[in-house]
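Every protein chain of the complex appears in place save one, which is left out.
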Amino acid sequence: MKKPASNGQTLFNLISYTFLTLLSIVCLAPFIMLISGSFTDEEAIAYYGYSLWPQKFSIAAYRMLFRFPRDIIRSYGVSVFVTVSGTLLGLFIISMTAYVIGRKDVKYRNKISFYFYFVTLFNGGLVATYIAMVRYYNLKNSYIALILPLLMNAFYLIVMRSFLSSLPVSLAESAKMDGAGNFAIYSKIILPLSKPALATVGLFIALDYWNDWYNAMLFISTPEKYPLQYVLYSMLSTAEALSRISAQSRIPIQGQPRESIKLAMACIATGPIILLYPFVQKFFIRGITIGAVKG
Amino acid sequence: MKASFKTMVALFALTAATFTLASCGGSGQSPSAGEASQSQASAEAPSASGTPADGIDISENVTVEWYILGAPDPDWDAMMAEFNKLTNEVLNCNVNVTWIDFGNFLTQYPLLLASGENVDLCFQAVWMNFQSEAAKGAFYPIEDIAPIYAPTAYGWLPEEGIKNLSVNGRLYGLTGDNINRELMGYIVRGDLMKKYGIETIDSYKDLENFMQAVVDNDPQIIPLDQGGDGGLFIQMPQNLGLFSVAMYNFPLVVNLESEKEGEIVNLYEFPGTLEYFEMMRDWCSRGFWSKSALSDPPSATYRILTGEVAVEAHSQYSWIDRYLVAPKEYDLQYFPGQPHAYMDSYAQSVAAIGAGSKNPERSLMIYEKIATDERYFNLLHFGIEGKNYEFTENGELNPLDVTLFNPEACSFAWMTKWKAFERDLIGSPPSKAAVWSYVESIAAPNRYKMFSFNSEPVKNEFAAITNTIEEYAKPLQVGLVADPEAGLKTLNEQLYVAGLEKVWAEMQKQIDAYNAEYDS
Partner (left out) sequence: MRWHCKKSGFLHEIKKNRVLYLMAVPGMLVTFLMSYIPMSGIILAFKNYRYDMGIFGSPWAANFGFDNFRFFFISGSGFRVSVNTILYNLLNTAVSQVLSITVALLLCEMKKKWFKRVSQSVIFLPYFISWTIVGAFVYNMFDSRKGWFNHMLTALGGEPVDMYLIPWVWVIVICFFNAWKWVGYGSVIYIAAIMGIDVECYEAANLDGASVTQKIRYITLPGIKNTIVIILLLNLGRILRGDFQMFYQIIGNNGQLFRMTDVIDTFVFRSLINSADLSMTAAAAFYQSFFCFIIIVTVNSLIKRFEPDYALF
């Protein structure tokens, strides 16, 4: 069915295409500079800075990084493992909890919400957290120390609750009448219906796990268990700290990472998680096309 | 509202319960340093008095945990395997090294020490707050056990060294006998000097001429590296006869030339400071360094190595370091920029034992071995012979591949520097001997190198001043303030608001006490 577009529609299209195109350029350009920089000769970066196309092409940074490919590949493995298991578990717990605190017939739902929200306001700080994790739970150098701290997130919980609350109430009511238990309603009806919400929150959780270097810094002490982002982070932070330390300690220190390697590391770390994005996108697109076809 | 008040009450009750839980665990597991050493002393008493040092009981095979600042070189594990072979044979123990990143030590070290983990040996330094951490009970006191288990490593320490490494009368660390005598100066591109016909850089005037020549002839090169932290300013107080006993740009310094021993003065009110800042303003406006110097991101590599800058203000040790890796045609030269060369503090690089250590004796025994047995020393410092290094005929060290094992690249090496085993690196600059003998010729004693200011009693003012320096002093240091006189006035006003007088009084008190003890 072809409808002649109205004037308003044309104007709207014009504005939105222009706006989104401009925004895309602004977002894409630095990313291209990042990739180009990672393929640029070190001295060329020092002289010309970043550019959209390598001033002087070089793969030295990648060659340097992959000189010991085992370390990189191993840290990839750690990151993938932690991200996948953490995301699945976290998504399950968060969506289940969100469902409970979103149900109007749960009397203490607000108190439970507050219980979760309170920890975003107050936290015990580094020392107490560290002592709890290392001394009480004995989680030093364990993968669990990478998964547990990010498992619950009040922000996602509340966003999830607001998503779930927009589902038609009638669904749950009718299922209840059919004699389904609360857990069955959650798993058989609510979950399949809230794919965009699950995809969104799942994406956020996955990104958190993938980008997390902090917990690795605190709790992981053997390099074999370092996730990728921590390997990257420690290279960056070391360069930064060294310039500070050398002024205080006056110790001559060598062996610092270089500019192009820094960028190459960023490319390597970003690559795989970007692939996740189109996969998540599917859930958004599908919803919309169904609506459009029907319309 | 009422409901959420109840919730809050419940939450606080919960938290209180947690307090109790945590306190049980907390106090139960970390004995205070004092207690530890008492029980230690009584346990060791029979063996110490009854048998000589070689009768020490090492029948139990243990693994000692060492915490080292830095990142391991690729061949580190292979070296460590060799090292552990030695320690296993002789001392019946293994060393397990955990690396702490340079980027994270400010976070990780206090956590490790605060949580009372089993830290058998760790690297410490003045700039890592060794003294204040010790005062908080982070370390294991070793004055009783060090003479028994590490007689050489302990024995060489003179009285002032022991004092320097002690806090409240208890010894908390050891260090090697090869202590730097650092002299800040200028590391300069020799090829450019030749090009401009400049022979030496002996004064600010010479430096100025050289930098002007760079601006005139090679505009693509930045004359001076003022970025990052420090730059030229590190040398400034000493040239006015002052000496910094806190951070390099901390306002309170000792006036060495004062008639009154140990007089504390405010660097930023001292005659000559304004002239210095005015000179910096002049130099900055003439393009001697980048106007965005303060925002320069931490340089990924030293700018002088990539040809970006022509002068770097740093020490003779840095010069050797840069020289070895810089392109040979740069012909890097070093010119001293300070009148006196003082010996570093003994606490510049320290081996300390954590309060939660399970094997302090065995750790000290290994530390002793590194000081007395060249096999241990060479492994740790240079790697495996034939694979990582070889000695030339005249005994110079030839590292075979610094990317696999870089001698002295980590704090492991810094805290175990022994004169007897040090080697010259092959390819050192020809003028090294001349520079070294010059440094010896201007060597001077300086008791305040051993003084460490304890900021704890005035920690709030100290923090406020630290912040004020960052905000108001740094722009002056690199000449970014258009009117240095007004800028300096503002800086001083802010310093007094931040509580300078209180810190001043405290520091004077500590210095006087230090002097009284030193002279007695």
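So that you can tell them apart, the chains are marked A and B in the order they are listed, and the count of residues begins at 1 in each.
Definition applied: a residue touches a chain if its C-beta (ideal position, glycine included) is under 8 Å from a C-beta of that chain, and two chains touch if they have at least 3 such contacts.
Because the structure is a prediction, the values reported are computed rather than measured.
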>> Could you tell me which displayed chains border the chain that was left out of the figure?
In response: A, B
> Where the complex has a chain not shown, which of A:36, A:58 or A:200 is the residue touching it?
Replying inline: A:200
> With respect to the chain omitted from the figure, which of B:167, B:355 or B:379 is a touching residue?
Replying inline: B:355
> Where the complex has a chain not shown, which of A:39, A:114, A:209 or A:226 is the residue touching it?
Replying inline: A:114
>> Touching the hidden chain in the complete assembly: which of B:149, B:421, B:472 or B:514 does that?
In response: B:472
> Going by the touch rule given at the top, which residues of subunit B touch the chain that is not shown?
Replying inline: 1, 4, 14-15, 18-19, 21-23, 26-27, 30-34, 106, 110, 113-114, 116, 129, 132-133, 136-138, 222, 229, 246-247, 290-292, 294-297, 355, 455, 459-464, 466-468, 470-475, 480-481, 494, 497-499
> If the missing chain were put back, which residues of subunit A would it touch?
Replying inline: 6, 8-9, 12-13, 16-17, 19-21, 23-24, 26-28, 30-31, 33-34, 47-50, 93-94, 96-97, 99-101, 103, 105-108, 110-117, 119-129, 131-132, 136-137, 148-149, 151-152, 155, 157-159, 162-163, 165-168, 173, 181-183, 186, 194, 196-197, 199-200, 203-204, 207, 236, 240, 259, 262-263, 266, 270, 273-274, 277-278, 281, 283-285, 287-291, 294-295
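Following the convention adopted for this analysis, only the chains that are shown with their structure count from here on.
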> Taking each chain's centre as the mean position of its Cα atoms, how many Å separate subunit A from subunit B?
Replying inline: 38
>> Residue numbers of subunit B touching subunit A in their complex, please.
In response: 3-4, 7, 11, 22, 25-26, 29, 71-74, 98-99, 101-105, 107-108, 110-111, 114-117, 125-127, 182, 184, 220, 227-230, 234, 247-248, 298-301, 303, 306-308, 314-315, 317-318, 320-322, 325, 348-349, 402, 406, 409, 414
> Which bits of subunit A are touching subunit B when the two form their complex?
Replying inline: 42-43, 46-47, 68, 110-111, 114-115, 118, 126-128, 130-132, 134-136, 140, 217-218, 221-223, 233-234, 236-259, 262
